[in-house]
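In this view, the complex is presented without one of its protein chains, the others remaining in place.
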Amino acid sequence: MGGLQIPMTHVLLLAATLFSCGLLGLMLRRNIIFMLMSLEVMLNAAALAFVAAGAKWGQADGQVIFLLILTVAAAEVAVGLGLVLQIQRRFKTLDMDQANRLRG
Amino acid sequence: MAIWLIPFLPLLSATLLMVSTGRMPRSLTAVLGAGSVGLAALLVALLAQGFLADGQVREVTLWTWMAVDNFTPRVAFYVDGLTIVMMSVITGVGFLIHLYSIEFMWDDESLCRYFAYMNLFVAAMLLLVMADNLLLLYLGWEGVGVCSYLLVGFWYRDADNGKAARKAFVVTRVGDTAMALGLFLLFTELGTLDIQPLMVAANANWQVGDTLPIVATALLLGGAVGKSAQLPLHTWLPDAMAGPTPVSALIHAATMVTAGVYLIARNYQLFLLAPPTMQAVAWIGVATLLLAAFTALAQHDIKRILAYSTISQIGYMFLALGVGAFASGIFHLMTHAFFKALLFLAAGAVIHCLHHEHNIFRMGGLRTRLPVVFWSFLIGSAALAALPFTSGFYSKDAILLSAWEQPDIGPWLWAGGLLGALLTSIYSFRLVFIVFFGEAQTEPDRQPGWRMAGPLLLLCLLSLIGGWFALPLSGVFPENGHAQVNHSVEIISIATPLLGLLLAYLLFLGRQLSIDKLLASPTGQALKSFCLSGWRIDNLYNALWVRPYTNLAHWWRNEPIDQLYNAVVAASQWSHRTLLGLQTGELRWYATSMVFGLVLLLAIMLRNAT
Partner (left out) sequence: MSMLVLIGLLLVGGVMAWLAERIAVNLSRWVSLATVTVSLLYLLGIISGLPEGSLQLTPDPGDGSSWLLYLHIDWIERFGIALEMAMDGLSLLLVVLTLLLGLVAIASSWSEIEFKQGLFQANLLWTLAGVCGVFLAMDLFLFFLFWEVMLIPMYLLIAIWGHEKREYAAMKFFIFTQVSGLLMLLAIVMLAWHGQKVNGHLSFSYFDLLGLPLQGRSGWIMMLGFFIAFTVKLPSFPFHTWLPDAHTQAPTAGSVLLAGILLKTGAYGLLRFCIPLFPDLSAQFAPVAMGLGAAGVIYGAVLAFAQTDFKRLVAYSSVSHMGFVLLGLYAWNNLALQGAIMQMVAHGVSTAALFMMAGALQQRLHTRDMRRMGGLWHQAPRMGACAMFFAVASLGLPGLGNFVAEFLVLAGLFAVQPWLTAIAALGLITAAVYSLWMIQQTFQGKPDEQRSMSDFGSREMFAMTAMMIALVALGVYPQPVLDLAQPVLDGLHGLVQDSMLVAQVRP
């Protein structure tokens, strides 16, 4: 394995920072689009950690999980965007604090 | 001869009448109702003839009722002299009353129901006296109780009749429950309920004066007191007069109410093992006969007077049993059945002919208008008052003599009985004088027909000559020969009823003596109303038992136990409402709480790990 070696700590720090950003975004933003984006950031942060771990121990599992996460993220986005459309249509807003009832 | 036919015939007839539910022609109903009892009476007569000829006790076992371990009561009959006497009274007097009922009840829409109940009663009563074990006796015992309930409440449209019927059943049930406990005790201790083996076992296992026989007999006495309307369970009988009058004659005078006397006489060997109970029987008898006689003096309902007099006369029978004169008690039971049935039937005839009038002060002068009834009533009253040479004289005289001979307490019992005899004479002739003499208040609208008059005449005859019957009781009870007859005692007991007659004449017919002034005074008023209400015992029981029970039921009506479960429900509902506040529906709030929860969990895990 040649080339530039990025220390593990840095990668994990980055993943943690990204994850925290996503989490904060999820907790603070009211717009559902931003919430979905924050979720995406969190997923990718986790995926990053997996890839790094896979590289560290030279195992393929990390990349396998990364692919799984990609798939899950894609599915989630499909469902999420569908929901966004419905919410927009029903509530005429994307503010999730407005849409706190189960019936539209 | 098939002894089982005797109770079976009325039972069959009752079943047929019930199944027909009134679709049978009235004449057929009447024939079936009275005829079945008549046939039974005939069979009893045959049986009695056979018994008098050979003196053999007859035992018949039909089947084993149930068998669990050594508890094997059978449906079996035991017929000895005592049973024969009882059966003769039940079917003989019963038949006359049934005959009388045909005319008395002819216009009632429920004639069929009436005869069905009456026949059922006769069957149950026969079972009671013929039973060879106490459990079968108990069956008859409860059976007559239910029939009494049904017949007292026969005219069900009036709620008061229903109340009287319920009172009759529940009050006697109190006694019955005591009796049932007595049966449990006897069975647990002696291992059988068959009466004859039970007596043998009791004599073998127990000494005179042991605790167990005292408790057992006291419990049986409870049953007897309830059924025979003695203190303190006598209150139901006056109210039971709400039923049709022939019912009062049959059930509440001649037969059912004497079942308690029969019970004690049947188990006399057991009672002899328990002298304290015997004394209690005697004292209950005396107390009851005095209380009832005093109360009878003040009544103005013709049937209530007779009811109290019945209570009082059964008191005499208890007195006889208590002093060990069992044969005299049974003798009085029989003569009482004759003359009290006569009195009730005569009273029924008066009521029947006088548009259902019960108040004696609205009668009067009936001597010439209803001569048959008058003579019947006069003869009945004479026998009741024990005027010389009537049947009541012989039986009551024997009881008083036996009481006198009792050591220690004898004279007291005798004096009580004598005072009772005086009062009996006064109230019975008060009744005769007020109803049949003086001025007419209400005109009768009909005369009794032959079906009423016939039984009356026959009962008159029995009331007059019944004292000369020799009952076949010698093999049943131990002999207690009157060694020396005390003549002065005898003369006093003959003179007392005559004195009562004189007093009644002076008070109510000749009016030489007047108690109007006494009655008008406040104390007199109070005394009168005290006696009229039967010494306020009803009020006492209402306050002691009835009202607390209904209050308790009312208080519990909404299930205090359920409140406990409702508290659990309320707690879970409260926590539901509290936790509901967390469920805001805001996505960010959920996410945030999840995060904090996770952080908390992680922290705990890390802390535990290190």
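As written, the chain order gives the labels A and B, with residue 1 at the start of each chain.
Convention: contacts are C-beta pairs under 8 Å (C-beta built on N, C-alpha and C of every residue); 3 or more make two chains touch, one makes a residue touch a chain.
Note that the structure is predicted; figures quoted are calculated from it, not measured.
*Asks:* Relative to the complete complex, which of the depicted chains are touched by the chain excluded from display?
*Replies:* Within the full complex, the chain left out of view touches B.
*Asks:* Based on the whole complex, identify which of B:Ala440, B:Leu513 or B:Leu552 touches the chain you can't see.
*Replies:* From the options B:Ala440, B:Leu513 or B:Leu552, the contact with the absent chain belongs to B:Leu552.
*Asks:* Among the options B:Leu12, B:Val60, B:Val146 or B:Leu297, which residue touches the chain absent from this view?
*Replies:* The single option touching the absent chain is B:Val146.
*Asks:* With the full complex in mind, choose from B:Ala2, B:Ala53 or B:Ala159 the residue touching the hidden chain.
*Replies:* B:Ala159
*Asks:* Taking the full complex into account, what residues of chain B touch the chain not shown?
*Replies:* Within chain B, the residues that touch the unshown chain are 18, 21-22, 63-71, 75, 113, 135, 138-139, 141-143, 146, 149-150, 153, 156-159, 162-163, 165-166, 169-170, 173-174, 176-177, 180-181, 183-185, 187-189, 191, 549-550, 552-554, 556-557, 559, 561-562, 564-565.
Here, only the chains that are shown with their structure count from here on.
*Asks:* Under the definition above, what is the set of chain A residues touching chain B in their complex?
*Replies:* Going through chain A, the ones touching chain B are 23, 26-30, 35, 96-97, 100-102.
*Asks:* Along chain B, where are the residues that touch chain A in the complex?
*Replies:* 584-588, 591-592, 595
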